[in-house]
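I'd like to ask some things about the structure below.
Here the complex is missing a single protein chain, while all its other protein chains stay put.
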Amino acid sequence: MEPAARPLLELTGATVRFGSENAIDDVDFRLFPGEVHSLMGENGAGKSTLIKAITGALPLATGVLRLDGEQMRFSSPHDAQRAGISTVYQEIDLLPNVSVAENILLGQEPRRGGAIDWRRMRARAREVLAELGLQIDPASLLGTHSLAVQQLVAIARAISTDVRVLVLDEPTSSLDLDEVAELFRVVRELKLQGVAILFVSHFLDQVYELCDRVTVLRDGRFVGEYLTKELLRIDLVQAMLGRSATALTAPTKATDAVEKGTPYLTARGVTAGSGIADADVDLFESDVLGVAGLLGSGRSELARAISGIDRRDSGVIRIAGRDGTPHSPRSAMSLGVVYSSENRRTEGIISHLSVLDNITLALQADRGAFRRIPAARRRELAASWVDALDIRPPDLDRPAGTLSGGNQQKVLLARLLALSPRVLLLDEPTRGIDVGAKVEIQNLVGEMAANGLSVVFISAELEEVLRVATRVAVLREGRVVSILSSDDLTVDSLMALVAQPDELDEPDVPDE
Amino acid sequence: MKKLARHRLFWPIVALLTLIVVNTIVRPSFISITVKDGQLYGVLIDILRTSAPLMLVALGMTIVIATRGIDLSVGAIMAVSGAVALTIIDASGDPESIATVFVAVIAALCVSLVLGAWNGFLVSVVGIQPIIATLVLMLAGRGVALLITDGFITTVNSAPYSFIATGYLLFLPVAFLIWVAATAVVSLIERRTALGVLTEAVGINPEASRLAGVRARGIIFGAYVTSGLLAGIAGVLYSSNIRAADANASGQFIELYAILAVVLGGTSLMGGKFTIAGTVVGVLIIQTLDKTILFLGVPPAQSPVFFAIVVIVVVIMQSPRLHRWIRGAASSRSRRDSDTTITKEVASR
Partner (left out) sequence: MTSLQTPVRETGTLGARYGTFMNRRASLMPTFAAIAILIILLIGAQLRFGNFLTPGNLSALLLDNAYLIVLAVGMTFVILTGGIDLSVGSVMAFTGILGASLLSQGIPVYIAIPAMLLGGALIGLLIGVLVQYFNVQPFIASLAGLFLARGLAFVVSLASIKVEDPAVLWLQRTRISFGGWYITPTVIIALVTVAVAVFVLHWTRFGRTVYAIGGGEQSAHLMGLNVARTKVAVYVISGVCGGLAGLLLTAYSGAGYPRNGIGTELDAIAAVVIGGTLLTGGTGYVLGSLVGVLVYGTIKKIISFMGAEQSWTQIIIGILLLLFIVVQRVIVARSIRRRT
C-alpha cells in the first residue's frame, strides 16, 4: 500500500513541561493512515509523554497538533477520543467484571423503550468482533479471558467508535508467540481499513516485523523518523542509545584486569517470570560488573531476582561458598547483598522522612525496632556519610524528598553502604541526574570496588557502563548473552552486541 | 514567631485555647479549680478525667492509622473488656477484695490483647483490608459482650474497682493519671526506640520500606495489638465508672471520635508521620467541645450533630480539592502523573 500523501496526525515542535523540566522538547511526529508507526527510545526518552500529549492526557506547552490537517487542542482524553484517537494501554483499561459486549459498547448501548436491549448489544458486539476476525462470546465476562483476548476486546472497542488513530502501548509484553501473531493479524486488518496505528514496543524484532515507520526519541528530543525497511538495526540502536557529549574525567576503574579468584557470589539458572530466564552470573570482590542491554532485556529482573526483591521461579545462589539464596530484601541484607532500585522515588527514598532517617533506615531495620541506634551515633553516622558522598545540602533534618535527584541517589547509596554490604547492585543509579553528580557517583562506584565491594552496575548508557565496569554482562530478551572484559569492548561493539537479534552469531555484522 | 505558627501543633492548640477562653468568658467558673479533702475539683479537672477512655482509644488509633490502617473495633473491645472484668468481679465470692479486682483487670486486658492480635493477624498475615477486618469484630464484639453479661446490665458494687474511674491519687483523678501514664509509655516506646520511625516509614512508603529491609508485618501486627490493649484499658475504666456493663451503650461511637481526634491533632488518615501530642490535643478539644455543648443546654443525645459538622469541616479543609482551589490551577499542572479529570481511588483502606 503506498503511503498516503498527507499524514493523518501531525505534531510539530511539541514541548511538554513538568515543573521546570521539559519532558519532551521540540518534537516532531507524524502518523500516516494505513501505516503502523513505532515510537522507540529508552526509559525516560519521552515516549509515554508524547503519547499522553497525542491522546489528550497532557497539555502541550508549545507546538501544534493537527488531525487530518485541522489544528486540534485536546484538554482531556475524552476530547481525543471524540476526535477519533483511541488508546489501548498495557494495563487494560477495561472492566473485567462485566461482559465483553458491554466492554465494547457501554456508552453507546442499543436501547429499547428506555432499557438496554441486550440481544441487540450482543449481536452488535459480535459484528464488531467479526470485523477483526474474532470469535469471542460477547456474553462472557471479560475477566474470564486471557490478557491477550482482553487486549483484542480493547481494540474492538476502539474500532466500534470509528477510530482513526489507534495507539497501542506495549501491547505484547505479556503475550506468547501465538497471541502476538493474532494481534499482528488484527493490526494488519486495521491497516487495510485505513487506520493509523502507533505501536509502542521495545521488542526490536516485533517492530521490524510489523511496522512501516519508526520515530526515535532520546532524552526528550526528536532523533529521527525512518522507514523500517531502510533502517539497519544497528543504526536504530545507535539512534536510541546515542552518544552523549558529557565532559569526562579520566575513567576510574578499580582493577584493570579481572582477577579470577573464587567468585563471592555465584548465581546459576536464575529464572523469574518472563523477565529473566536461566541466567548464570559470577560476582567477584573488588570488581564492577556492568550490565548492558535494551529495555526489556532483563537487567532489573536479574538484579532483583539475585537480591531477593522479587520472587525467583528457579535458580541457585551461593554466597561465600555457602548456599544462601535470598528470598526477601531482609534476608538478602543479612547475607550482605543490597539492591538500589531504579525507581528512586517509589522504591527508594521515603520522601517525608528526614535525610538522617533515610540514611539510617536499613541499618535500624536490621537491628530491629527495639534496639535503637543511640541518637548521637545516628547523627554521627549520617553526617559522616553526608560528608563522604558530598550530599547537598548537608542538612540532616531536611525531608529527603526535597533533595535533587542526584543527592537522593547518594542518600540511597549511603543507606545501603551503612550496612557494610559485600555485594551492591545498582539499578540505573545515574538516571535523571545532572552531569556533575553522574560523574561523582561513577567515581564512588570505583572507590567502593577498590574497598573490596562487588558492584553490579546496570545502566542504559553504554559509555557509562564501559567507563565504570571491569566486566560487562550483555543481556538480550531475558537472557545473559555473554560476559566480557570491558577492555575488549568499545561503545560500538557493545552496542552491536546489545542490538543484535538472536539469529546471527557474529556480533559485528549488521542486520538487514 | 512564624516558626511557631508553622509547627504542626499550632492550630490544634490555638483551637483548644480558643474553646477554653470562649467558655470562660461565658462562664467564668469554667476554669476554677477547688481543692477538697486533698482532691482537685472543677470543670477542667472533669474534662481531664472523663477524657480518659477516648484518650486511650485515640492513642491506639493513632498508631494504627500511621500504618495506613484503621481500627473500627475499639468500641467493641472496650465493651468486651468491661464485661469480662465485671463478670469476674460479680461471680467472685469477694467483690471488694483487691485481689479479685486485680484478677478481673488482668483478665480483661488479656482478652483485649487477644482481640487486638486477632485484628493484627487478619490485616498483616491474611492481608484483609483494615476497615473490613476490624468491622467484623465491631459487629461480633458487642454480641460477645452481651453474651458474657448474659444480656442484662450487671450492676456491680466494688469499691476497689470503681476507684479506678472515680478515685484520686495525689490530688489528681486516677483516670487522668492512667492516661498520662499510657501516653508517656506509648510516646517513649515510639520515640525512644526506633519503632516510631519504622512505623512512619511503613505508612509513608510500604514498598520502599520493604526494600530497605523493614519488617512491616511485625510493625503492623503490633499496632493492632497496641490498639486492642489500650481499648481494653479504656473498657475497664469506662465500666468502672458506671459500674455497669451496658454492652450497647459502652463506647458508642468512640471509634469515630477517636478518628476525629487523630485527624484534629494533625496526623493524616493516609498514614505515615504521626503525632501523639496532636492526638492528645485533639481529644481535649473534643471533650471540651462536648462539655461546651452540654452547657449550652443541648441534650447529650443531640451532640453528634455538632461533631458531624466538625468532622465535615475538618475533612473538607484537608481535602486536596480545596487546596487546589486555594492555590489556583497552576499547581495541579505541575504534578507529574496528573490525568486531568480522574479523581482519587475509592477507599484505599
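Letters are used for the chains, namely A and B, taken in the order the chains are written, and counting of residues starts over at 1 for each.
Convention: a residue touches a chain if its C-beta (ideal position, glycine included) is under 8 Å from a C-beta of that chain, and two chains touch if they have at least 3 such contacts.
Since the model is a prediction, treat every value here as computed from it, not as a measurement.
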Chains on display which the left-out chain touches in the complete complex: A, B
Which of B:49, B:142 or B:215 contacts the chain that the document leaves out: B:142
Residue in contact with the excluded chain [from A:78, A:119 or A:188]: A:78
Residue in contact with the excluded chain [from B:103, B:117, B:131 or B:177]: B:131
Residue touching the undisplayed chain, where the options are A:36, A:60, A:152 or A:317: A:152
Hidden partner chain, residues of subunit B it touches: 70, 126-129, 131-133, 135-147, 150-151, 247-248, 252-253, 256, 259, 269, 299, 301-309, 311-312, 315-316, 319-322, 339, 341-349
Those residues of subunit A which, in the complete complex, touch the missing chain: 77-78, 81, 93-99, 102, 106-107, 109, 114-116, 133-137, 139-141, 143-144, 146-149, 152, 157, 174, 178-179, 181-182, 273
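As a convention for this text, only the chains that are shown with their structure count from here on.
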For the subunit B and subunit A complex, residues of the former touching the latter: 192-195, 197-198, 200-201, 204-205, 207-215, 218-219, 272-273, 333-334, 336, 339-341
Partner subunit B, residues of subunit A touching it in the complex: 18-19, 57, 59, 75-78, 309, 329-330, 333, 339, 341, 346-353, 357, 361-362, 364-373, 415
